[in-house]
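Data first, discussion second: the structure below is written as structure tokens.
This view holds just a subset of the chains, kept in their places.
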């Protein structure tokens, strides 16, 4: 039996909570709801993507990034949709959650066919603050980039 | 803290029930199982899409619509698959459920590559009748249409 197989799992209650968290989190992102989206991260959250040398750090920088992206997409009349799937959730000893999942990004321009824009893997650490789950760190890799 | 963040959530039991409901509901739709699919709506259900001025109303009209679509797709040797994802479920005071989720439609023709046909947002009100969840109202928007 491999070590992957004996890893501790989370309860159904926590698993559903994580799924609902991502659903709301992505809808805020794609809706350009800047402040509420930033509040789904911890104040000191890090967000690493392969196209930036340094991770984005903290809510203020996350807000700035999403505000800019939202304006660019609106100007291009493009709607993005982020999907998480194949969500594997593991409990850490300190009560935080370790998530590894797949992430798709779809892009649709007005009057055009939708496009599969990106296929990614997303690794999150989620923590609980004031009863809510928040992203403490996120690392995204893209299947098209090394 | 935004109001989105303090909204009440459903239990894991209800969240799993909604996921299983959509799984069966979409498999009936894509399988062209007309009667059983219509029975996943309330008798007086409404189903609004951006390409129709008025919502489809009631099981009889839903049956008629699906019967026609199923025949057209069979004639074209095209298989559609509807996927719900990023499913956010909130309880209403009257016991009904409010769902906002993403919906994809894939289309595959015999011997051809599959195509991402539509990217949509689906807003449902689900109610419980005789122990089962049913769609009372559905509103679908498409990312490619205003």
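Should a chain be cited, it is by its letter among A and B, assigned in written order, with residues numbered from 1 in that chain.
Keep in mind that, in the parts below, contacts are C-beta pairs under 8 Å (C-beta built on N, C-alpha and C of every residue); 3 or more make two chains touch, one makes a residue touch a chain.
Every value quoted in this text rests on a predicted model; they were computed, and no experiment measured them.
**Q** Given 2 shown copies, how many make up the whole thing?
**A** 3
Assume only the chains that are shown with their structure count from here on.
**Q** If you average the Cα atoms of chain A and of chain B to get two centres, how far apart are those centres in Å?
**A** 25
**Q** Using the touch definition up top, name the residues of chain A that touch chain B in the complex.
**A** Residue positions touching the partner: 11-13, 15-17, 19-20, 22-24, 26-28, 33, 35-36, 39-40, 79, 81-85, 106, 108-116, 130, 132.
**Q** Tell me, which parts of chain B touch chain A in their complex?
**A** 1-2, 4-5, 9-12, 15-16, 85-89, 100-102, 104, 116-119, 143-146
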